[in-house]
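Sharing a structure, written as structure tokens. Questions coming.
All protein chains but one are shown in place.
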Amino acid sequence: MPQPTKSWVYYNDRLARYLFISSAVLVSLIIICIIWFVGMQGLSTFREVSFLEFFTSSKWSPDSGQYGALTFIAGSIGTTLIAILLGGPLGLAGAVFLAEIAPPWVRAIMRPATDLFAGIPSVVYGYVGITVIVGFTRKITNSSTGYGMLAAGIVLAIMILPTVISLSEDALRSLPGSYKEASLALGATRWQTIWRVLVPAASPGILTAIILAMARAIGETMAVQMVIGNSPRFPDSLGSPTSTLTSNIVMEMGNTPYGSTWNNGLFMMAFILLVIALIMIILVRTASRKGAVR
Amino acid sequence: MKAHQANRFASILLWIGAVAILALLVAFLALILGRGLPYLTAEFFSGSDGVRGQLFNSFYILFLSLIFSLPIGLGAGIYMAEYAPQNRFTDLIRLSTESLASVPSIVFGLFGMIVFVNMFGLGFTILGGSATLALLNLPILVRVTEESLRAVPRSYREASLALGATMWQTLRKVILPTALPGLITGITLVAGRALGETAILIFTAGMNVSRILFDVNPLAAGETLAVHLFAVKSNPLPGTNSDQIADGTAALLILMVIVFNLCLSIPSRWLQYRLQGKNRG
Partner (left out) sequence: MDKIVVKELDLFYGEQQALNSINIAMKERSVTALIGPSGCGKSTFLRTLNRMQDLTPGVKIIGQVKIDGQDIYAADTDVVLLRKKVGMVFQHPNPFPKSVFENVAYGPRIHGETDKKKLSEIVETSLKDAALWNEVKDRLHESALGLSGGQQQRLCIARLLAVGPEILLMDEPTSALDPISTMKIEELIAELKDKYTIIIVTHNMHQASRVSDRTAFFLSGDLIEEDITSVLFTRPAKKKTEDYISGRFG
């Protein structure tokens, strides 16, 4: 063997390797920093406010020392559920259609179209919400303004469509072709094959799609803020103005001094959102691992 | 034949669902463009309430955020695709990337506010806004890079390494050029998303435009188009034609998204065409 010659080629190789590793480590550090900073700021709320009050009271009136965030939590959960109930089935139908039924030319139109949906900025969704959807919800809920959970839910349902469609379609497409052949060969109709074989087999992937869609819906800020009505009132009907965690942060962040209990309370709401997002990721990992075991 | 009726019925329903999704999109575009396009005049950009400052800020912040996030995102993605051994460290980084991808943008915004606005004492600046926006880009960049590199056939790596190339030479001369179309598509996706981002920027770049036109000072406040649309729609200033500004801005944003997607997918197609060779077969 010739003796090793340590020229710049080798140092470049080394250097590149170290740079790549440090970038990867930096990504980890960033998420840790986010959890740490937002968490510390948020949790300091509880120096002044009791845990119980924050999570179980719906009286949010920081001027008079009342910090009950239940309204916002309920608002966030409520809008997210409406979004999933409306957008989930439609998105799944779209995915099944694209994976199993659509002729190639229809697919060639629909794929980029759903991508375009994903590209529309969330303020534009909010803008459409104010200009059209609020008027529509005013009619069907018979309320005075139309702003509220239903309007926010409808906007979110449209926003999560691309997530549900593309991830579910991927899950359906990645199934082995033998499943479909076996079922069709037994004399099942296309629909029976889809409903009894393909959708159940793809269920871990579809579940992942739904969870990620929920994560997107609960964290969505601008579109919701623009149509929810922004009143710190517990959501007692679908058509009355209320607030969510995200919309309330946007509404009040600018008017509160940094470091005050009020301000910390808003950071606590952000921290709740962060924790929910992290839980969702763990759920997704579990779902996909289950899928892999099967 | 009950099964056959169910089958036909379901097919019809699925077609209706698909048509509804498409119709929804068409209605969206028609509504936004129909309302806004008539206002997109020279006056709209350079008049007294003109948005040319916001338009400039949008691209300037996007540009800076890509400068911050591209090296790290590409680096981490390359590490995950080419170097990462299967161990707990790799698993931790993968979990971090996935978690970062799921962080709601408002949380990024507040994080950026703590770090750049308060800790560094910058106030609302283009710099703070783009650095925070870079965090949003990062996980998508990592994923897109990893996926594009993994799509490069293993045989290319083997061939290059077997010729005595180092890993870095292999990456630079074979793997990255082959993965380029995928990378470009991915960066387009990231850019499109960053261009429309609002929640992050409200609390880091602020809702003001510098008095100087096309101010490249990164320490100036920098309201973008998307933030502007939010501002005029949710707090209309009395005495301005804020509805028209909102209509025009929404249309402009949509046009930008469409043009962006078209423009950047062309070079990647062209590259693909060149790499594959004309006389394949």
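Which chain is which? They are A and B, in the order written, and residues in each are numbered from 1.
Assume a residue touches a chain if its C-beta (ideal position, glycine included) is under 8 Å from a C-beta of that chain, and two chains touch if they have at least 3 such contacts.
Everything numeric here is computed off the predicted structure, so don't read it as measured data.
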Exercise. May I ask which residue of B:161, B:176 or B:258 touches the chain that does not appear here?
Key: B:161
Exercise. Touching the hidden chain in the full complex, which residues of chain B are there? Just list them.
Key: 85-86, 153, 155-166, 169, 173-174, 177-178, 274-281
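By definition in this document, only the chains that are shown with their structure count from here on.
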Quiz item: Quick one: chain A and chain B, Cα centre-to-centre, how many Å?
Solution: 17
Quiz prompt | Complex contact set, residues of chain A against chain B | solution = 9-10, 12-13, 16-17, 19-28, 30-34, 37-38, 41, 90, 93-94, 96-98, 101-102, 106, 109-110, 113-117, 119-124, 126-128, 130-132, 158, 161, 165, 188-192, 194-195, 212, 215, 218-222, 225-226, 246, 249-250, 253-254, 258, 266-267, 270, 273-274, 277-278, 280-281, 284-285
Self-check item: For the chain B and chain A complex, residues of the former touching the latter
Solution: 3-4, 6-7, 10-11, 13-15, 17-18, 20-22, 24-25, 28, 31-32, 35, 71-76, 78-80, 82-84, 92-93, 95-100, 102-108, 110-111, 113-115, 118, 135, 138-139, 142, 166-169, 171, 192-193, 195-199, 202-203, 226-227, 229-230, 233-234, 246, 250, 253-254, 257-258, 261
